[in-house]
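Omission of a single protein chain aside, the complex is shown with its protein chains in their original locations.
First chain written, first letter: the chains are A, B and C, and each begins at residue 1.
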């Protein structure tokens, strides 16, 4: 049997999960830790599609990226903004509550294609997949710096920032890294957008690869800066999704060369030069 | 302003309630006690229309009769069978949970029109309004006996039976009463239907009024027996309902003389001689 | 309250705000007086359908609940006839009118002749009626009803007939079917306004008994489930006619009502939501005014049909 799977190794399945922690970690931003066998199947930059209980009038699952998939402890960590009815219900799930998630979904980040340092740029709730990317790089001993932007100080997710700072490098490599914070209103770190900080970083150091996740307009700016310096840039896109695994074609992403890719199965990670941001 | 209200004194309104107890009191039968200002507005035999949270895909409220409306303590007691998705969700409400109920709904029991003893006949979850009826009679010092039928022993609601036995008469009247239990399978009390027990009771004593609530076929038998002895008989009917207060005409009850009445606003209590059971 | 102008003109029916009630879900108004002051709150109420002579309506069960935030009903226009209706509700409806709320009486019939007869009786005995709604779209009666509104020709026949019987405004309640062509035919034959959509015929089978869950095989679906379909039909109809439209179908929130207005509705009727939350129509009156203000508009009329496509 030939199964063309967009080159992903594990086909999506339905997995149970049980909430072990679900709490507010910044203004309007929650972290859920849950036990699920899926944690052993996920790669950084992939996502899961969560069935949030208690509202049968909404029939779509909620696609969420994760900040950590800990196979050893069977634990998955999701960080999400409460923005609508669905994520509000998600935030109301209690320790011990169970439901299901579909996954692994999507392609995930690719390792850098050339040697050299990586620059990670996150905006808002683009942070979780960037955190997962940082883990991937640290495990491979690839040096990186990080820029994290938020609207205002209270929207910065302290526990994730702490982890970003402390993340140990594998294989005895140098773990020195810069973490630059920005806020739109200047209440913490540099005032302004992440691209301003990125310009400074690019002036000081050279990078081989850039990874970015955040609002579309932010990623457009990041991609342009990276392109101007011939830095390979991967972006992780967000779309409203029907299925999450390539069945319904609802989450189209416009391609530079014309036509559409699907965010869920061709992405969510794309080479920034191939998609219209 | 002229407001024809089917002669009910209080128009229905939306009232908040807070659960103070919600527990299983017999096999598949639950009792909920809740705090609500509505408890001061209800008369025995009326009902409330409850908004059960956590399933926006079902939009109708659940009409429920009550066994006790305690104005002094602001407390309403509902006894209900868990038979479908709605009542299952109702049984999942926890102490402290809040929602709304519409009421007072319906007409309620009428006091006996002639002197003499009353006979109360309940089957299954017809018990709560019969309990409310017993309170009404006891308060007025009207003597009564009670027959309570259930499919099997485990479906008899012990706490309600205890209350029925112990209910004190007001005004210093004689509180002696007979409580006869039946089960379809003979696992408790008399084996067989309530009508068998009723025949025995009618042979021993004379009654002026009969009050009945239970399955339609049971009430038909009760009404026929009452009619054969010229006993006035009130029955409380159950229907699927849209609004609960006479707005949608969905809960029709066939009248003996032709045409339909509405269960919610013309009933739920009808003179048994006027409706097709 | 605020300086936003909310009054609309539904084909000659003057409404203090765009909020009306869908016939059959609001009793005749009085049932809601315990929830709020109907006459002081709403733009209009539409009474239950009434025929010249009393109708018994359909046998039980008339109602089923569906999973998709919807219900099905098959009441079949149970009503006491015009005389019984006027006797029982006339004085109350007069008071509604005097409190500033329009009163729309719904006219039902099995044939053109029955519509005419009911219209004549209403014209003579219902001075409290601000206007009339002709129901040519009830899916739950064996003759007449939806059959009368099934084609542009049959719809126009009814409309032309009742047009000669009253000078008061006539709204026509339309079925969820071919709304552009039928709406146009109704406009041509003298309708002052259109109301759409009536319930969508559906079917719910108990798979154990193999029988309908209602007394009849089919019944009308209503509720949030049909809202998006109704908005599309209002939009289609609005492109085809120049008379005002009252948008109906699953309107549960002020946003739902705003969608109807943007799609081209001058007024909006709240239906099934009256059962779920009897305070719905009142909340929608309040929320709609906030929405108009939030759009930077000073008059709700400026937002009618303001959908940008």
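We adopt the following convention: contacts are C-beta pairs under 8 Å (C-beta built on N, C-alpha and C of every residue); 3 or more make two chains touch, one makes a residue touch a chain.
Not measured: the values here are computed from a predicted model.
Touching the chain that is not shown, out of C:134, C:200 or C:300: C:200 (per the contact rule at the top). Considering the whole complex, the residue from C:34, C:224, C:244 or C:278 that touches the absent chain is C:224.
Although one chain is not drawn, the whole complex shows that of C:13, C:42 or C:72 it is C:72 that touches it.
Within the whole complex, the absent chain has one touching residue among C:51, C:78, C:212 or C:269, and that is C:212. Here one chain is not drawn; of C:104, C:118 or C:258, the residue touching it is C:258.
Although one chain is not shown, part of subunit C still touches it, namely residues 66-70, 72, 200-205, 207-212, 217-218, 221, 223-229, 231-232, 235, 250, 252, 255, 258-259, 262-263, 291, 294-295, 306-309. For subunit B, the residues touching the chain absent from view are 56-57. Where subunit A meets the missing chain, the touching residues are 1-5, 10-14, 51, 56-61, 102, 239-243, 245-254, 258-260, 265.
FYI, only the chains that are shown with their structure count from here on.
Judged by the touch criterion defined above, the protein chains are all mutually in contact, each touching every other.
For subunit B, the chain with the farthest CA centroid is A. Top contact pair of chains, counted by C-beta pairs, is B-C. Between the Cα centres of subunit B and subunit C there is a gap of 36 Å. Centre-to-centre separation of subunit A and subunit B, using mean CA positions: 57 Å.
Listed for subunit C are residues 67-69, 224, each touching two or more other chains. Along subunit A, residues 56-57 each make contact with two or more other chains.
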